[in-house]
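Just one protein chain is left out here, and the rest sit where they should.
And now, chain A:
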Amino acid sequence: MIIEVLTGAIIAGTSVLYATTGELISERAGVINLGTEGSMVSGAMAAFAATAWSGSPWIGLAFGAIAGLLISLIHAFLVIDRKANQLATGLTIMFFGLGLSAFFGRSLVDKQINGFESIDIPLLSQIPFVGRILFTHDVLTYLSYLLVPAVWFFLFRTKWGIILRGAGENEQVVYAYGKSPKLVRYLAVMAGGLLAGVGGAQLSTAFTHTWIEGMTQGRGIIAVALVIFASWLPFRAMLGAYLFGGAYALQLALQGRGVDISQFLLFMLPYVLTLVAMFIVERKQRNMMPLGLKDVFEGGGN
């Protein structure tokens, strides 16, 4: 049962992991993007559509990533250039993405695609316990294993990482490097949207091979919550995403074994776990939060 739950955690958590990592990059640069849900759902639709038409999930992935990026670009323009309120704008973008994808996805609902299939990695998948859990997934899941350390390395070990974090903490750092904070923020938000789009693509073309309107079901919003839970740290974000996915899997595993608890409680489990985790770590986090975000949360408004 442990293997089942942990495997299930990765299966259900990967799409959220991409979106969470993307949001983390964006917030590190000082822009919170509740429109992640909109990027994710648009990415899911575009990836499914392009896969259906081209027959290749890789082309689908590219379209999904671009769709996520374009949606986030609207957010970037409104909050960076037009100085609109980040939270209100994000919500608007979320509904925009949900509506847009539902509209353009109308004819896709009954399509069948050849999406990403699960591939057992030779040798690695044979390792007892761990092999089953980690190495029996689709290729986008494997890429997500590499993404998280890559993002960590970028943020904390490269010059560009310092500049990006500078955009969220202290603009003087960015100026010191001779860069424009505005440009850096634009790039960070777009990277976030792109990854949310990839998360959506994973959901539609690898995880479910399905498109139906609103299929992200709030996973993009969960991603924003998980970034706070993760104290803006990539590996913790990974943990958070798997915790969320694991709650899904645990709920199913308990049901299947006839454990006598209310399934309404079980349905809430992923959300309750996320909330509880946020309460526990909330105090510490005020110190971890990029300074630029404090303005957004505590008054400044933009």
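Here, contacts are C-beta pairs under 8 Å (C-beta built on N, C-alpha and C of every residue); 3 or more make two chains touch, one makes a residue touch a chain; residues count from 1.
Assume contacts and distances are computed from a predicted model.
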Among "Protein GlxC", "BMP family ABC transporter substrate-binding protein", "ATP synthase gamma chain" or "Na+/proline symporter", UniProt-listed name of the chain not shown:
"BMP family ABC transporter substrate-binding protein"
Residue among A:80, A:230 or A:249 that touches the chain left out of view
A:249
Check the options A:71, A:203 or A:237 and report the residue that touches the missing chain.
A:203
Which one, A:102, A:139 or A:162, makes contact with the chain that was left out?
A:102
Can you tell me which of A:8, A:22, A:240 or A:292 touches the chain that was removed from the display?
A:8
Tell me which stretches of chain A touch the chain missing from the display.
4, 7-8, 11-12, 15, 32, 34, 37, 87-88, 90-91, 94-95, 102, 106, 109-110, 112, 117-118, 203, 207-210, 212-213, 215, 217-219, 221, 224-225, 228, 248-249, 252-253, 255-267, 282, 286, 296-298
